[in-house]
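Before I ask anything, here is the structure I am working with.
Here the complex is missing one protein chain, while the rest keep their positions.
Up next is chain A:
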């Protein structure tokens, strides 16, 4: 029984190839656009994230300004009128004192892939007449590279040289050109505490983030402690990367009670990045679903038209003893075949569009071409969505066909 129904479906599909092709093209278009849009949007999001994480770790531990407790009277007597003049909130401790204990704790967390300690401070970079204020990061050279992948952004010199050169400094490319220094030149820095020291430029980096490239210099962490007159355990910041940057909340909740400093995830510090990335995702899904829906309407129309054309044949099939279920099956099979063929071709065509777009030149920041991801899960999802929509679009007319009363049609 199934086989004869399938045979009728096949004959209907092949006897009016024009209509079948239009229906299939509708699905192909919907699915290929879905695949392309999600691939493109994910590519854009990944690039954005990668750029952001060149200067941003997933979790950041630092010594925050203490909470404002100047008005303790109000806390006890909320209705009291209190007048306090010139309260001063003083930060008694600077940086993270017990960094060894914290890093030992970090080592035992399985989700942490890498972490690094930093000594960060503000300085004036001076080269004869040029004076520019900026920041210096004293870094643990190898771990810094693991967390921020900074060696990838080096345009001159080697990142790893910083490990051996306590007199070396690596500058942002724009900062270097503003100071008129290049590799091998000497440079003077002046700290907020009035300490002045000379360094030799041993490398230049360019992340593409202007805010970083314009103001930042890296030196060895031990050299930084020396300039700050701090002990060998002193750090100002601990930067942590984890397996999945979307899953920071768990780690933050776990570390916060154990660490007497501020533990902050990148999402808390950069809500605009999170919002941007999520909005792009929503747009991508909305656009592709709309395309799939429009394709679904196309299929619905074509199936409806087919069934109206074949109304007499449906009546005669019923007179010969085909049941309503058989008729539904015949037309649903048509829809499913259209869905499967359209889906497979759509995935192929989507891959082709993605491949072409991925080769369009786009030379901004660190990009060479437009970004693209090829995730098989997106393709499978598109195929399943496409099939579901085709089945629904085919089922409604098929149901209508199954309810045709043969007497009405045959008697006219």
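Criterion: a residue touches a chain if its C-beta (ideal position, glycine included) is under 8 Å from a C-beta of that chain, and two chains touch if they have at least 3 such contacts; residues count from 1.
By definition in this document, contacts and distances are computed from a predicted model.
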{"item": "Choices \"ABC transporter ATP-binding protein\", \"Kynurenine formamidase\", \"Outer membrane protein beta-barrel domain-containing protein\" or \"Cytochrome-c oxidase\" - which one is the UniProt name of the chain not shown", "value": "\"ABC transporter ATP-binding protein\""}
{"item": "Touching the absent chain when the full complex is considered, from A:60, A:225, A:318 or A:400", "value": "A:318"}
{"item": "Those residues of chain A which, in the complete complex, touch the missing chain", "value": "1, 3-4, 7-8, 11-12, 15, 312-313, 315-326, 405-407, 410-411"}
